[in-house]
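For this view, one protein chain was removed and the others were kept in their places.
Order of writing sets the labels: A, B and C. Residues in every chain begin at 1.
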């Protein structure tokens, strides 16, 4: 049974292996055991702490199946905390001249701090097998269930960036047209620095004035707001969840940053808190739901068959209840499929 | 019984009187019988037309009680259509210097077209009597019910500007500090022009570069995002409906512009479509709900006692049903109080 | 520096005079605008427009022009044929009725000691910095009269004219140079920038400006600065450039005190040359003399010499000898200038 829980130190090896298999530095998780170890420690602290408002916490969730780690997902409580999170806002400027009969929309990328302090969902990292979409969806739903049941830990707005397009040589046309002109370092190096703590170099090097999109090379315009083919399932998942990706793109590779008001994210909107009922009659024929227990450091979520009974209780299997560490009549958070 | 319906030509005199009593030019409705007459005609056309996407339509709703007009509210399908809607975005810029130990937020007002095409709710205009809040709330709920039942006519985002603060002499400190420097005309004149069709003068005269808020006179900073005392009930109403007013202010008087995603507006979120049941037992003891019929040119809404029955039907009075032009089992849109 | 026009110029410039345009020059000026085929882009191709230009000159000479419209038109006349073969226009204060737009080329340095990065970016700011400056524009010599020093004569005449009415002109005087164009007459800068904002072609945009309909610039031009480093190389390289046809003109103007001060044209990014009016060669270094008639000595210095005021202003290049405080010019030149012995003339020695 697919189970999701906070990462712990013993996950390090499996996590490092998963990150390594996913390839080079990635926006999901650092591909570096030392950094991963530090991240797990931070995450354990965050889950354990009493938190009244979002700050520097990073929550790392892992998905296991039959005890094996099959995926992970990082949730950053407040993007850029305590400083700024940088993104390009794709500004719409209406250029109209009644006299010339012209009325068109210009787009310009403005360096923005708008997303600072928003809760940031990194794309799920899943060991590449056939069940990827299922595990990814469960991780995203679990993260949102955690946010729904622990609202004080998170911001009112959620963001989720996806990596931008690269060409066959692994080069980003957007970086070549924009970032490379402003940085004296390579794309890889800039990305690595940007994931670090001290991002003051962004203020020093990035353009202060908006960049008109139509003045950029066509190759750069074409990848604006586009993600890589490998992330299309995640893209679809975020769209299903009600995220929108019209306004913000990554400053380095032009990839989309999805945004949603917390209350509009599907899994949070439809989540119901119901009393649990362990029910032996529940089995494969019932639809699978994501169930979560509403705890913090003992947070657990499972993907399990469940049914809302006429008596208003949520019936599920004994196995699911036990993994959630819940018993009959405990409140469970249910995200219908 | 408070009833809300599309304005018609025969309302002109009562509307003009209500507008006149409300005083000088107002963001709610023009205080000019000729303009009001034109607006009613436009509104009748809008309600009558088959509309697939929001455009230049303006929908004028009126509230009557015992046949007398007691309020009105204008909904503009797409702000600024077909051109731009101008507002100041209150941009947050994070200024941080690790070396100086400085980390503070600067605010700057940027002329923005962001709200162009959004559906615009003008503040309700209500004949000034003790029932103002009740009528205002009913008008806002009716407008939202209309939007909920006619989604193709409206945008995904709703905005609602409220007039900014003025001093005892009726002067706007924000206008004195900002607008007056850029326009060669008075506040009144600028406001009048801004309500007109051709707003190209805005592009010609308004500042293109952001205005740093801390550099403005304190008097202007103090009124930023503040509305007049008379509009505090409307302010509260919009907050109750889930609107937020952090990011946009009016370019002339610095008054707040409230925004909400359509799906997050309370009355739209909680609205239920149920079969109607006329029920003689319903009376004063039942809570009042806003009920609407889901029609376009025959749109009707009432504030009437109603009850959701265990059989899933919505029970209300015969009077309410008749005003809604509905009979038993017709679908009714119900906005619980 | 290549000075293709300069050598023949001093020698044969005596073939021409430059004089202030009169009302009855309207037809000749209109013919010049038509012949220029767009090169006199500030002038609409209609007889009415030419008449209006000359009426403005008349009002200016009569002291009846507003600050915004005050300006003069100088014509290059072939003394042999009496034909008008060139012109230059002087505006006392630009941008006072409608905004005068150009781009200012600025620098923004981004550096990070941590990243050991240092980058100097050039940025174009749409601005109205030159509001209130005086301007020389519409400097034009008919194709069949080129290579004879007409352009140099016109620029010197403009300076001597300004020297005589200095109070009317602003502390700073500018002149816009035509920018670089491709062989098919499109400007790489326009293709990279203007086209995206205007949605009309370059000629169309320039024609609207000629008609004084400039509101569309405010409506459509980029309000935000444009990073030069993000534009295609072909466009970057033309910023502050000069059309090859007038490559000889810029050094002449630079010798007279004009400098490129980082303003460029909004359509083709051609350089704008600027000068402190009082330090212009023809203003700072010209002197007033009493004219004397006679034959200048063999090998006498050549002078740019102007006589007359206002509508009587007339100027040419000629040899002259200094005797006491008098400038001795040949009777032929004096008559060509409409001056007689003892008249006051303003002269600038050719270097």
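The rule is short, and it goes like this: contacts are C-beta pairs under 8 Å (C-beta built on N, C-alpha and C of every residue); 3 or more make two chains touch, one makes a residue touch a chain.
Predicted, not measured: the structure shown is a model, and the values here were computed from it.
The hidden chain, counted over the whole complex, makes contact with A, B, C. Touching the chain that is not shown, out of C:109, C:167 or C:324: C:109 (per the contact rule at the top).
Only one of A:60, A:125 or A:203 touches the chain withheld from this view, namely A:203. Only one of C:215, C:230 or C:283 touches the chain withheld from this view, namely C:215. Contacts to the hidden chain, counted on chain B, fall at residues 93, 95-97, 99-100, 102, 104, 106, 108, 177-178, 181-185, 193, 198, 200-201, 204-212, 214-217. On the side of chain A, touch with the chain left out of the figure occurs at residues 200, 203-204, 208-209. Listed here are the chain C residues that touch the chain not shown: 95-100, 104, 106-113, 118, 120, 125, 127-131, 215, 218, 259, 261-262, 276.
Definition applied: only the chains that are shown with their structure count from here on.
Closest to the middle of the protein, by Cα centroid, lies chain B.
The mean-CA centres of chain B and chain C are about 56 angstrom from one another, to the nearest whole unit.
Per-chain CA centroids place chain A at a distance of 35 Å from chain B. For chain C, the set of residues touching two or more other chains reads 215, 219, 223-224. Within chain B, residues 200, 203 each touch two or more of the remaining chains.
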